[in-house]
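Here's a slice of the assembly, chains where they normally sit.
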Amino acid sequence: MGFIALTTERREAERARRPPVLLVVLGVLGLAVFAVPFIGLLSRVPWTDLPELLSSDLVTDALRLSMVTSLTATLVAVLIGVPLAWILARLEFPGRSLVRGLVTLPLVLPPVVGGAALLFALGRRGLIGEPLNQATGLLLPFSTSGVVLANTFVAMPFLVITVEGALRNLDRRYEGAASSLGAGQWTVLRRITLPMIGPSLVAGLVLTWARALGEFGATITFAGNLQGRTQTLPLAVFVALESDRDVAVALSLVMVVVSLAVLVALRERWWKAL
Amino acid sequence: MVEGPLGEGLEARFELHRGDEFRLELDLAIPPGRTVALLGPNGAGKSTAVAAIAGLLQIESGRIGLAGVTLDDPGAGINLPPESRKVGVVFQDYLLFPHLTVAENVAFGLRSRGMSRSNSLARAADWLTRLDLAGLEKRKPALLSGGQAQRVALARALVTEPDLLLLDEPLSALDVTTRSEMRRVLDRHLKEFPGPRLVITHDPVEAFLLADEVHIIEKGVVTQWGTPDEIRLRPRTPYAADLAGSNLLFGRATAGLAQVGSHHIHLAEHGIDGDVLLTIRPSAISLHRRPPEGSPRNMWETTIELIEDLGERTRVRTGAPLPLTAEVTAEASTALGLAEGESVWLAIKATEIGVEPGDGRTSSS
Amino acid sequence: SVGVDASTSATDLQGEVLVSAAASLTDAFGEIESAFEEANAGVEVILNLGASSALREQILEGAPTDVFASADTSNMDQVAEAGEVAGQAEIFVTNLLQIAVPAGNEAGVTGLDDFAHEDLLIGLCAEDVPCGEFGRQALAGAGVTPAIDTNEPDVRALLTKIEAGELDAGITYVTDVLSTEGTVDGIDIPAEDNVVAEYPIAVLAGAPNPDAAASFVEFVLSDQGQAILTGYGFHRLDD
């Protein structure tokens, strides 16, 4: 493992320890689980045709839509998922275990079933969707909002569960100290609680965003697949796979590169500071 | 020192539980401009009291009022949140926010109360300089030494100019120089500070220097309170006696003779009969190689259990029949050739023995 | 070999035969599996149901498959081009398109012309998917430019939405409409506009059990097999 510098971050005087060999071996094995398929993917990329394959309208539309919907879904997840995590971690109420279980629902359901469940509930003929449609004319399926909803449904559990775990780990006396300094509950949340669970929050955000970006099954089932409106990158990949593997592989590469670029850039700017 | 009417100070009379075993019953009133030191053994409930007054723990009954405003009154359903109490707290383990720099930590209270970022940082820098922390503004708390961290906690509490100060062992981690410096800073600040102040400390010198009044709390109950001199001269519990550096004996007096265990002690005071507390200052006990002649009415032979060398003075703990602590000058100690395990004669003038009527509560503790 | 009584000819066959079949063949091949196993006691058929494209990838990457039954010729062609087909692929059934509407047909769809209505919610299969390609051919033949709201990646996804009433109409296969058992109504497309979809089947070059595989393909092509398939709405080759 010669390439691993045997130092840990930041503090110069901190003791550098040789990490246990078995741990490193296992970790490298873990890495292999991700690296090997990636290499497999790379090995099938039609490098010469790549520029042509990627310059189509289809790709740019799908890329734009994917970015918009996945980021919006992440934002929505933060807005309503962090409060939900807070409630689960901090309030005691009957049925809390059940609610916690419910949060894992989208993980367990095959996304296609999740999408169908969304349809049953919020589709044109859905339990809530029908009255909603009649009252407001709002129709979620086949709309970009529908994509955002499907993404949120599938991806939000990652944020909720990660943040809840971190909140339960936090020493609450820091929050008490902050409130004794005059900080109201919102200020405490914004300036103490969330920053203190920073790394876990970021981990949750990364998971959420990545999951939303890659979301396919619920989206196609609930929101359909129309270029420019509901066709995100994974949908484009799936359709392409039907006919031409090269296109599908090329598109997948785009997704991987985009997400790597975003994550690495974020980390350089933001995560490092934590 | 401006002292206002009690209604404008702190009135804390309440009860609460912690876990299954611990119960705190506090009854404390501090007028504005006065400093009360809260002392007591570990686990007595001092930090609990601070947390309750700051609004971080829920009292079960009673009332806490500050400057005429009721902060807590479970009976009346009043329960002001911590951020609405203008209380400055130094926590025993500081609780500095690990993700904020030293300056941001200190500025936090000001910012929370609406001051602009730049103004609050300027004020924070000001206080950091006053507490000799200039240069550390940009550090994260994890990179501070223990004493530096404690001073930051102090700055963070003082900068908000609260109505009430609660200081939980604010100087325990400071080095001697800084401590006496800080004690002076604190003393000056406390004198300028118009509100009531509560200081927790284990250092009697600190308590006696800073406080106008000392409250002693043991096992969740206030066992004695009074001016520093009252505590020092007439401690009523073994803990208070340790604090005062005094010897405290519980006995039964009859006509100027007190029975302590199976031993008898002559008193100058003949007026008090029944349960008594006897206090004997260590320096009032003299030690001799041979039975001393002359006036001391109380003397007996005993063994030296422990010798502690305090520099100019030497502290000697003696054994049966009555364990006492005596203090002699270093010269006397050398001259007498004291050593642990040796036997020695001990003498106490009856006039040097303080006598107080005992009460059930104290002697039962 | 069509018409041979398979029930007596292959009794000495042994082992597993792994059949990768398009998902739309689920029910029909389920029945064929039972019938074939009954006729060949020593053989166990293992069905591997999935999207034709996914099955294709598995075969191209060397998954140990005996038989490939695709819902379109394009995936079979790609497999054949890679040299994975033993002998030649054969078309074993055909399928016709039908307009699918939610049960009750609330929107009152009558024919392909309605696909141009902007205010109806219209879904097709994606262009690259056979049913999408054929559907578009049919529409083009009828001179209709559809106002599409979604291009579903497969028939199943399209049907789910029609079943749920989310779409007012779509174009699927006759067999698919039949499989919903009444939750979706079918409206026939006139023969002149309709397109015939062909389903190819083949024994694979890398088949671990080539004899049983050949026998299975034979069985599918046999009268017994064809009878089962037509029971699910497929058309015999000779129709």
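Per-chain residue numbering starts at 1, and chain names A, B and C are given in the order in which the chains are listed.
Basically, contacts are C-beta pairs under 8 Å (C-beta built on N, C-alpha and C of every residue); 3 or more make two chains touch, one makes a residue touch a chain.
Owing to the predicted nature of the structure, the values given are computational and were not obtained by experimental measurement.
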Check your understanding: Where each type of chain is drawn only once, what counts apply to the full structure file?
Key -> A x2, B x2, C x1
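Keep in mind that, in the parts below, only the chains that are shown with their structure count from here on.
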Revision key, fill the gap. Reported most central chain by Cα centroids is A
Study note, to complete from the structure: Rounded to the nearest Å, the gap separating the Cα centres of subunit B and subunit C is 88
Point to revise | Whole-Å gap between the CA centroids of subunit A and subunit B | key: 54
Check your understanding: What is the distance in Å between the mean C-alpha positions of subunit A and subunit C?
Key -> 36
**Study point:** Two or more partner chains touched - positions in subunit B
**Key:** none
Review point. Where on subunit A does subunit C make contact in their complex?
Key: 112, 116, 119-120, 123-126, 141-142, 220-221, 224-227, 230-231, 235, 238-245
Check your understanding: subunit B touches which residues of subunit A in the complex?
Key -> 173-174, 176-185, 187, 191-192, 195-196, 198, 274
Practice item. Show which residues of subunit B lie in contact with subunit A when the two form their complex. Key: 51, 54-56, 81-83, 85-89, 91, 95, 97-100, 108-109, 112-113, 156, 160
